[in-house]
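Take a look at the structure set out below.
The complex appears here without one of its protein chains, the remainder shown in place.
Naming follows writing order (A, B and C), and every chain is counted from residue 1.
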């Protein structure tokens, strides 16, 4: 299927190509870590220098089938604006459109509903903030009520209002959307939310009370995280190391994967 | 063991051969996704144009040992009606016979009892409908009480009566049977039920109340799913993509697996 | 380490060699299925025609390092009675000695404490009998209280008394011992107990009551299982198929593994 790469690839700027590579790596990471839902859901990235253009997966492919080439370019309505042999899924892009349309500071949006995240999203109490990862999320989470499986156009404005200036949107009864200023930061925050959900589910099964954190300790946690978020190198270190780990295990992620040599060492399993 | 393929293979119509390939792929998928129970249980498919003939696995093989060739052809009593070097398991076919015998609209039946499905089947409340996947199952599930490990002939009529016109039959204390008009739709519905069970078990361990969905939202979910079920391409996209994913990880599923090249890309893990 | 195979191998009768192969396969299966505890615990088999001689793993090896050659021959006290370059672990053999010494009908004993089994063994209520696998265990389980990590000699008689004529011994606060008339039957019963534990833990996390089975249904389940246990071919089919599955995934289990070709098909993952 990769023999006939569309000519449009030649016209990608270096900057767009780098973004396509990093976004394709993010798709593969979500598959690698077991956070994907078969062929469903999306991760979207805003194209630098464009007026409302985004890269997103075409419909019908697993996340580990995504390549820098087959990402499609869509507008805020989810319509493909550059020739592609793959179909888009405009209905599925609505959640992403709602966030990108309302938040200029956001350059990447990811949506998941892993088992642990779905369980927390189903509970009235939502996320707790007493475990190591939950403590990092104090003040960063918003909640949106479930209106149905398909997002109808008028839900977008309500969704943006629910999110406000936060970076994690819990879609009640459903899952989460996580958004940040770049791909590595979005990956880091997604991982933090996933770990919080896993630990809170596991702790939930153990009878007896949790140790509650004081407001003072929570404030200190929140400040520690503020500093880390400002340090772009931190999230990039995590993202790059996890991509290296994936390439050690899986080899080339796509044909002509030129980053394959960047694997740090040879151990395979 | 595959050196001596029975001559009867040559007599399969193209239509039967295509069904054998797709059914064998379904068996491998259930193994690949970890939903099988060693050598036990069955997936059955109605032979097109036949009067009550079905394809089913012979007894004693793992699901990933099933090939288009070694599927056996049985009648509604589970007896083999075409020469085969493998034994059948007529007793085990009773559940499938009960459904196929009563429902002409059904062309595929699958039975599983994974850990999550078994847990929900054990509870008096059965499946919930407040999570993303459970909401899709509103109005699609029937329940049948447990009468014993072996199905005695007179249980078949009671089982068909329990199912009625639904597509998911919860076998209380035991597991589920899922049936649909073709193999891809059955796979899609089975996956939806499995995900609902996983999430409901996980949410069950978290103390506190669930967010309950209103009747209005549930009705909208049900309608969204009605539309998807009518769109055959949707379930086929999911089935084909998951089979591609399996072939990327496992390589050839059986000797002379002519679909091996259909793997979309080269990443392996 | 396998270059110098002890000369004693040449003196093994065919019957002993076949038992060594099947027991080594059982060790590998327990590792393959994730039921082992690093280098700890044992599976023992009675040597046919001997007076109280048993085959068991030497201390310090993982279960997937066990070969037909390196199994050691011990007496009821756990002392090695045939030259071996591996050490035995007489203290660890006490549980096996207690059962073999008291039950001539038993030819194989396996001890595990997987996470699910350990959880059920920790509860006062022990195993339930309302799920599909638990229903098969009605009347087959005995319980023994925990006296400490090391078994002191006088505990053996109490352990044998606890077991009575049952085939599953729950070691409270600790794990289980399963024993049957041959290796395949022991494997089958161990798998049934493991599945019951997994499902009962999973169902335990879901709020609300279980559907309870009537005495009539339980009696029917128990009779169904009696018939299966009498049919040696049933357990052997399961054991052999699972060993084939393992060889498909792992290749040769040990140097000169002559059963490697018995893999049914070529799919690998």
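The rule we apply is simple: a contact is a pair of C-beta atoms (placed from the backbone, for glycine too) under 8 Å apart; a residue touches a chain by one contact, two chains touch by 3 or more.
A quick note: this is a predicted structure, and the numbers were derived from the prediction, not measured.
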Practice problem: Taking the whole complex into account, name the chains on display that the unshown chain touches. | Solution: A, C
Quiz prompt | Touch criterion as defined above, residue of A:161, A:217 or A:232 at the omitted chain | solution = A:217
Quiz prompt | Residue among C:29, C:160, C:177 or C:201 that touches the chain left out of view | solution = C:201
Quiz item: Of C:118, C:136, C:185 or C:222, which one is in contact with the hidden chain?
Solution: C:118
Quiz item: Which one touches the absent chain: C:44, C:67, C:136 or C:242?
Solution: C:67
Exercise. By the contact definition given up top, give the residues of chain C that touch the hidden chain.
Key: 1-2, 28, 32, 37-39, 59-62, 64-65, 67, 113, 115-116, 118-120, 122-125, 145-150, 172-175, 200-202, 204-205, 249-255
Quiz item: What is the set of chain A residues that contact the non-displayed chain in the whole complex?
Solution: 130-132, 135-136, 191, 195, 198-199, 202-203, 205-211, 213, 217, 220-221, 224-225, 237-238, 241-242, 244-245, 248, 264-269
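Methods note: only the chains that are shown with their structure count from here on.
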Quiz item: Taking all residue numbers at the chain A/chain B interface, are over half used by both copies (same) or under half (different)?
Solution: different
Quiz item: How big is the gap, in whole Å, between where the Cα atoms of chain A centre and where those of chain B centre?
Solution: 32
Quiz item: So how far apart, in whole Å, are chain A and chain C when each is placed at the average of its C-alpha atoms?
Solution: 45
Quiz item: By residue number and range, which residues of chain A touch two or more other chains?
Solution: 205
